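Questions regarding the structure given below will be posed in turn.
For this depiction, one protein chain was excluded, whereas all remaining protein chains were kept in their positions.
Per-chain residue numbering starts at 1, and chain names A, B and C are given in the order in which the chains are listed.
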């Protein structure tokens, strides 16, 4: 991970900068969504963009998720590069038909005639005491949709490079941010625009005894866990797939071939979640190298409770990863 | 599988009989959906029920999937036992917010005060030359939703017992039928009502060399494959989970402990699909018993083509399972 | 050129005298006043707890300024009515009779909360035995659910009505359209109660409602549309009662647009800088509480002193609710497994 000069931004700032630079570069980039203009977005990610680019390019909408995604699709067919914002991932199911049954099938069902350079940005709010209807993370659903790409950045550096990469991609991309990271993580971000291509995992930390594949917020927990483990003499490699579809299976599999052990970690519910796909991928690619069963560190199979202490218990932390690793070495 | 007398019904007839018997038994069972009345449903599953029970109990609706599921939820809160029909699983994403963010969270978010005895019936039409927007099977999405149950019957016997079990269950249940099975499979079905509880897998065929866990239509392909394999001296056990949530992990894991090998097969796309969860479950539960990597036999990661020969190539058949098994023994 | 004429009934301010003729007693009016105060002081206290005491986490959408709607509706459907609430539901909960301490404990995330601390601010109005069926934090999604609850009433031939609450922003969702159409299609005993508080987050209702008035949309579903003064509890009562009567007579749903104003920001942390200058002040003049006080006093039903006593009593109750919430325990985590499935 080459980061250039050491300018430190938050994750939210990094995304904003990526959006702004692409808008400066390319007139066809247009934002639309609820309260993204004067309000600056529920998380202030688009703050200042209305002022800079005006209401034709930063378009507030009524509360109409179907139409937000649908209109963005139509605009994309006609050659714009819309970036639609769905305020919470919990609201995305309202527009899932548009994203999955329309956008993701369009290139295929048109026999290759259409091109859908669409980005749908959203975020998940687990960890903010927002309860069962405002905290959900559903990446696995969208991994299961060929024709769609799915991006889940974990660091400011990746967030900027990946939002630029997503906008430049000619396919529908679901870009899932993590709300507790917006102002909860900072990191070096080069000022000039740079693109991280979709489909390339990043080894966030090298190690030799166990591979931890972690998604979004859990990347940070995995890195903390790796430090803990190091103290105990266990060397953990931490891999962030960064994009879930396309999934960089090779990087993951190669790592497990090296370490012989794997923990997979993400914030969605365990059954049918992204960790299931990661585990299945590892078994397929590195079965003969595995010295222990793969352990999934995922959210429990229950809705998300509001009460902060309960939500805290519900969530998975570095210690859960440490425990998982200790159970297998 | 005890089937009582040998009365042979189609899969569609079995579901209809289950619906009819529950409606006779319990006045609170009400059907709603598009064209389920005089038309008898797009696949004639509800044929004759309007005539028998009248328009208050068999309710045609406008084309309004959000409202169909939403209204069924509201009726369920008030103690009815609505069975809502969504004509194709491809249309379910329109109402997914209602099913996933509303129905599935209600008991939890009400602190246990609510009870949602709701069934949403739908079907997937892979294999009917209906193309990318009328053939999708998305069971894994809904497995990833705690609070919801997911049922995928493969035989007439199971279909009847499971629809009755689903109606009697006090939770929201997504009941996913398979259109090519409606009139494509027949089997013994007892006349009297019987309930198959949700969460119990069925061993469709016993065997000792390999476990094939298969879902819905693929159960039949698995059984054909098992016959082929028998000719080659390989004894395959075929397990049908029948309900994906709750998933009867124990039956699956015990079988793999016995056979040491597993193929998992379903009609949804491979990445992030139900076969990923099945594979992950097996690794978790039977890692030390596995003699070979688990093989997923699933639909390719692409939208579904219309052209019948292409759709045929797209789909997975007994021969794919046979090949998978031969590759591992 | 075909002309379609839509009649939208407008119900302006209702006098005490008219209210009494509609069947309310003086005692009712005083109880309604007390409720208004309860809703207002509750929200005032909640705002404090968030902003200045930081004792509650997550978010809360205050009902301040809109109290007349919940209170008027609840009174009009008392004994036979159900509601479906939404993200701005503290007022709905209290108006339906959920004790302040249960609502407060919910905000604190405690086991003694109305939904055991699992729902928080956006799910406080859930208590089926008091008629509060569900509260959806997803804008618009409660609307078809309200219709469905009304279907059950109709199906069983029960005398009852369901009120689906929502605000202006929700009238732009697909769920609104499908829910109202289906309710009309089946002539269900449901009242669609739009609390038009002029804003959906930072989006002004006058822009997002492209036909100008939510109530006009009733015409798209062949149902009566009514506009009432949402800052006059008696106007609310009258409009709701008429719609409830219609529903009980089997004449189907009504869409009522209650004109009101969100006196605070969207959520407790929103400073609402997007609002035009002077707007809040204009609406403060129409604040439903002083308006009702004045009416009651002018009608000779009560005195300023008596009302002050009420306010003090209620303030004490709210303080007790805070104490109760504070002292309650959080549910044990393992108990959560008991409420995932029935």
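Throughout what follows, a contact is a pair of C-beta atoms (placed from the backbone, for glycine too) under 8 Å apart; a residue touches a chain by one contact, two chains touch by 3 or more.
All values reported here derive from a predicted model rather than from experimental measurement.
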Missing chain: touched chains present in the view: A, B, C
From C:100, C:142, C:174 or C:265, residue that would touch the chain that is not displayed: C:174
Among A:10, A:102 or A:307, residue touching the chain not depicted: A:102
Hidden-chain contact residue, picked from the options A:66, A:200, A:292 or A:329: A:66
Given C:82, C:108, C:165 or C:221, the one touching the chain that is not displayed: C:221
Touch list for chain B against the chain that is not drawn: 34-35, 37-39, 42, 60, 62-66, 90-91, 94, 128-134, 301-303, 305-310, 313-314
Missing-chain contacts mapped onto chain C: 1-10, 172-178, 181, 184-185, 207-208, 210-213, 216-217, 219-223, 227
Positions on chain A where the hidden chain makes contact: 30, 56, 59, 61-62, 64-80, 82, 97-98, 101-102, 106-117, 146-147, 149, 170-171
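Everything below uses one rule, namely that only the chains that are shown with their structure count from here on.
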Farthest-lying chain, centroid of Cα atoms versus that of chain B: C
Distance from the mean Cα position of chain C to that of chain A, given in whole angstrom: 37
Rounded Å distance, chain A centre to chain B centre (Cα mean): 30
Separation of chain B from chain C, taking each centre as the mean of its C-alpha atoms, in whole Å: 41
Per-residue multi-chain contacts in chain C, two or more chains: 117-119, 123, 136, 138, 174-175, 336, 340
Set of chain B residues in contact with two or more other chains: 97, 101, 108-109, 146-147
